[in-house]
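This structure is in structure tokens; I'll ask about it shortly.
Here the complex is missing one protein chain, while the rest keep their positions.
Which chain is which? They are A, B and C, in the order written, and residues in each are numbered from 1.
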Amino acid sequence: MATREVFESRWQAAALLLPTVLVSVVFLYVPAVRAFELSLFEVGFGTGEVDFVGLENYRALLTSSEYHLSVLLTVLFAVAVVVGVMSFSLLVSFLIHEVEVGKGLYLVSAIWPYALPPAVAGFVFFFLLHPDLGVLTRAIEPPYPALGLLERPFEALGVDVDVTGPLEAVGPDVDWFSSGPQAFALVTVVAIWKQVGYNVIFMSASMNNIPGSLTETARLDGVGRLERLLRIYVPIMSPTLAFLAIMNTIYAFFGTFAFIDVMTDGGPAGATNILIFDLYRDALQNFEFGTASAKSVVLFLVVGVLMYVQFRVTEEYAYYGG
Amino acid sequence: MTLLETIVDAPNRAAEYLRGERTGDRFARLREDGLAVHAALASLVLLLLFPVLVAIVVSTKESGIVTGLADLAPGGNAYDNYYRALVELEFYRYMLNSLVMASVIVVGKLAVSLLAVLAVVYYRVPYKDFVFLFILFTLLLPVPVRFVPLYRLVTGLGWNNTVFAITVPYLASATTVFVLRQHFLSIPPSLVENAKLDGVGPLEFLWRVLIPMSKGILVGVSVIIFVYAWNQYLWPLVIVGDDLQVAQVGLGRLRGQAQAGEVAWALTMTGSVLTLLPPLVLLVLFRKPLLETFSIQRK
Amino acid sequence: MAGCVGGGGGGGGSVEAVNDELTLWHAMGGGNGETLNALGDQFQEETGIPINMEYQDSYESVLTNFLGALESGDVPDFAQIDSLFAKQVLDTGRVEPVEELLSEEFPVDDFLPNVTSFFTVNDTLQSLPFNNSNAIMYYNRTAFEEAGLDPDSPPETLAEVRSASETLVESGVVDTGITWPNHVWFVEHWYSTAGQLLFDAENGHGGNPSTLLTDNETARGLYEWWRGMADGGLFLNPGIEAWQEATSAFMQQKAAMLLTSTAFVAGARSGAEKNGFEVDNAFYPTVGEDRVGPVIGGASFFVPSGLPDDRREDIGAFLEFMASPDVQKQWHKGTGYYPIRQTAVDELSSEGWFEENPMFRTALDQLQASADDPATKRMLVEPARQSQQYVQNTSVEVFNGDTSVENGLSKMKSRVEGELS
Partner (left out) sequence: MARITLENVRKEYGDVVAVRGIDLEVPDGSFVVVVGPSGCGKSTTLRLVAGLESVTDGDVRKDGESLVGVEPKDRDVAMVFQNYALYPHMTAERNMTFGAGSATDFDDAEIERRVADAAELLDIADLLDRKPEALSGGERQRVALGRAIIRDPDVFLMDEPLSNLDAKLRIRMRAELAKLHEELRTTTVYVTHDQTEAMTLGDEVVVMNDGRIQQVDSPQRLYDYPANRFVAEFIGDPAMNALEVAVESGADGARAAHPGFRLPLPDGDGLDAAVDSRAVLGVRPEDLSLAGADTDADAAIEATVTVTEPLGDSLLLECRVGDDRLKTQASPRSDVRSGDTVALTPDPDRLHLFDVEAGTALYHSAEGATAPDDGRTTRSPPATSEE
């Protein structure tokens, strides 16, 4: 019965925990509880004045169809981000794991967006994909002037060939300033893009730890690549994947408002108004701290429930074998 | 490898690579990997890189003349742009502040978390799981959720406009505690038992045994903390003044230059690249410890 | 009940300056910031009073920080607050009317009346107007010529904007006719030039407003037009509050007309030169035939109350310095914001400045041609930011065609009213 718990002094343990617990209580828990308290008030910023309004802030939320939409959107967004990030990262990590040449280069290239501050990421994408001014927009949208070059040789021969024409009809019309679904998709893609690096770090590390003998066995058994990834690696990596699922969920809920702030401002027509942005705007742009606090309580509950479900699911399926 | 060794060794490795002694070999192995795999990987990676590459290119150009992909050739204005941002608009000051803030947070967070993990892993105390959960739970309490009370608290302490304000509230870290705990649990218990028999105290054990044994993961966690701290925006914005202001806010100020009628894409991208640089350098330098250590073992 | 949550820093109202030297928080970036800093240096030189001009990236940041400062008690001596947020700051009750800081002999009546009328609440000048502007129309003379339009008679009404846009686009000179940032300020301008109030209670200057006025010809005319422009591909939507993008589109000659602030005059000139076209500006296009006047825009300096008396003198000195005709002239020349002192305007005229630089005169002419009408006083409402967001966001829904003009307007109205109540 070997044990690590060889030190018994309780006051020592308490002293060691003190800094973390103190900081957590003072700067995280107390303010959070206060925020809960504030949700029962109407709060003025700059004056320190508060008015007790009871559950009015919550009543307003419960009856607001815009807020309901926001809750729905957020859950959808979180699911899309978590699933998207994890499948994309898994693919990238796996491919990197599979190659011998240039491994390091691929890895660094794959993880560096992680170092990019979210606001900068949002800004760069805004620049690239602005519906009218974006550098990339022009390449995606018809007309395709580059393709026009293909017509030149035919023109020279006097044959009239229209390459770009038919594509005009099928080419996408980038307009996420007005199209809700496009804006939602864009924000989701950027959120995924930004989080891939973090996931690749953990996934690659985890894949490196898979015993080579397993890979060899699988090869001898003629197990295909994809099957090897899904049937062998993924179960072995499941503790890492469970950890990442939780971190990604937290990221999707809490770490993404900068993209929205920079790119869509919650629009159009509320299509990207996810809870954290809504809350951020209420708190830090509109200074409606009472409402914002009520929203943070709701957000907290939503995330809490989701995390609980995730914990239960991973307890059931994650492989912690030794 | 230490940072120094990495740097010192870099030219050698570069030279080795450039001599291309194993070029033929390399190509053979490339084929062995499967060209299709490389093609897929290269395009995925390019997809990930593209936006940042564009930012870099734009940062070398004159203001406001990028209108399409065709314009995406590096321009000759790099020096002007970077000089203007760093020196004239004093962006270096914000970066220094960020560096101080991030460094203090890295060191502080590691110190505080190491102590906590020492207690959580090596002490026989009641309610340990509860304490651990209590720390993990803080993940659910980001700044916007507790902004006002936090603001009042920190100003009440008289900390506004001090380094304390932008560091102390960040010192408790669920992620760090979680990762370090996983790591310590993978160290054989006999080590601590042996230390206990020798009468080596917990702090000496931490300092002389655990920390030297955890160099890799500490470096890895430091990078993650650094990136996190470096990217803080909202809280520094409101709680400290210009003297202590950080790079993320400084970047907003570069962008603000544009509002006054300048079409300053180039300048903004310059700032973006500058802001990206420190975390990127860390990431590249320390990718090995990052990767070696971030496998979540069984609990 | 309330007390238990309040707590915190400066609840008692005791304030302390963040710096020993005077400190001004401002949002002037770029060339405007440089001009402002130069003025600060000049003040320091002339008076020996040190002043620290602290740049914060946007009006929103200055507001957030200033409110935070009022709450904590560690305050700057001045905050440059966007006129849109004036009410929010006034409502804290923690700012001191600048009129009380100016010396007896300061000629308050030399301020341009249209400007001070906005900043005067309860018959007292609350904050010192400094950088003030209105929206005007910039246009690309070269493109106009190429499209066969007369560059000397730019469109004056929305209908004319539309027909000019059609000509411009059809001739293939530009992609779209006109662009402007989707910001509430432009809607305010269309209302005020039409003499139409946006809020009841005289846009908030005559009491607390309770409704957004959308059931009128101005609103319908504006949004019908806006929607038609978008439908016809004549309007380039740069995005919400996307000042930079709008400017950029104009500079890249994707749109031949741009609505934006007078503060862009200097930038427009150099930008157009760089991009090889000739730029000019004109009055803001009106919804109908009537032209009443523009709303005031820009910002003013607020001073927190409760600072010690010895400091108040220095503060007063700085305010008077910034409002002096010389400084206002410099500021105007460096930025395009119009001077707020009649003396400064007169001196500029007599120096022949406006004749040499007609683009600098447009905004001032537009201001001085304005009738004395309550509609030209900018909205002064407490939930300004929310109202702004609702107007901007709903505008998108309307011009996109997601909803009918009528539904959109009633949606806008009810959303804003929800905040007013």
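The definition used in the following text is that contacts are C-beta pairs under 8 Å (C-beta built on N, C-alpha and C of every residue); 3 or more make two chains touch, one makes a residue touch a chain.
Predicted model, so just to flag it, every value in this text is computed and none were measured.
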Fill in the blank from the handout: The listed residue (B:L99, B:L136 or B:V200) that touches the chain absent from the view is B:V200
Fill in the blank from the handout: Among the options B:L157, B:V209 or B:V284, the absent chain makes contact with B:V209
Practice task
For the chain that got dropped from the picture, name the residues of chain B it touches.
Solution key: 188, 190-191, 193-201, 204, 208-209, 212-213, 215
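By our rule, only the chains that are shown with their structure count from here on.
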Practice task
Work through the pairs of chains, note which ones touch, and then classify the graph as line, ring, star, complete or other.
Solution key: complete
Handout entry: Centre distance in Å when chain A and chain C are each reduced to the mean of their C-alpha atoms
Key = 37
Problem - Between chain C and chain B, distance of the C-alpha-averaged centres to the nearest whole Å - result: 40
Problem - Multi-chain contact residues (two or more partners), chain A - result: 34, 38, 43, 45, 48, 133, 284
Problem - Per-residue overlap in chain C, given as positions that touch at least 2 other chains - result: 7-10, 64, 68, 71, 248, 252
Practice task
Provide the residue numbers of chain B that touch chain A in the complex, in ascending order.
Solution key: 26, 29-30, 32-34, 37-38, 40-42, 44-45, 48-49, 51-52, 54-55, 58, 66-69, 71-72, 111-113, 115-116, 118-125, 131, 134-135, 138-142, 144-150, 152-153, 168-169, 171-172, 175, 177-178, 184-185, 188-190, 192-193, 195-196, 202, 227, 230-231, 233-234, 238, 248, 251-252, 255, 265, 268-269, 272, 275-276, 279-280, 282-284, 287, 290-299
Completion exercise
Note: in the complex, chain C contacts chain A through residues 1-2, 4-11, 60, 64, 66-68, 70-71, 88-89, 91-94, 175-176, 236-241, 245, 248-249, 252, 254, 383, 385-386, 389, 393, 396-397, 400, 402
Handout entry: Contact footprint of chain C on chain A as seen in their complex
Key = 34, 37-38, 41, 43-52, 126, 130-133, 177-178, 265-270, 281, 284-288
